[in-house]
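Can you keep this structure in mind? I'll have questions shortly.
A single protein chain has been removed from this complex, and every other one stays in its place.
Up next is chain A:
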């Protein structure tokens, strides 16, 4: 389960494997084009790079279409003197947006506390905390441009940056966001169930 590093910026489509289950999407669903011109099965062009920031322990930069995220990892470094002794390591996460990340932001606060705690929950299960006792890792994610699906890109880049920093982990994390949408006219109310989902 290794992540792609330094992939070229071409669009790719996943292989359609023959399934025994009936397909979830009907034929007329597949003609639907997304707002940015992609087909139903097309993924956004991706660029992934580690070691983008030289002065930190580990870093990862990713571009998925219009979403650009850079994650830096500081550590292991000493916990602040005010905190108590801890047998296992600690993790601090911070996700922030630049003021130019999305047109609607501007004067909104740039620190995203909800994403920070979700990133923390995602990372704390995969890092071997017992290998860096008494020390702290700081993970800073900066969203340079928000083109949708920000949190999954942040989570998967954070795990790449931690692997780049040389911290022991059980595995690399991949994340995806799913959206339940209904297009055309919703005369068929079963379309509102989770059967009709699209993956960004």
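The rule is simple: contacts are C-beta pairs under 8 Å (C-beta built on N, C-alpha and C of every residue); 3 or more make two chains touch, one makes a residue touch a chain; residues count from 1.
FYI, contacts and distances are computed from a predicted model.
Matching "Very-long-chain (3R)-3-hydroxyacyl-CoA dehydratase", "Tubulin epsilon and delta complex protein 1 isoform X4", "S1 motif domain-containing protein" or "TRASH domain-containing protein" against the UniProt entry of the left-out chain gives the name "S1 motif domain-containing protein". Touching the missing chain, out of A:53, A:95 or A:167, is residue A:167. Chain A meets the missing chain through residues 1-3, 57-58, 74, 76-79, 81, 83-86, 128, 132-135, 163-172.
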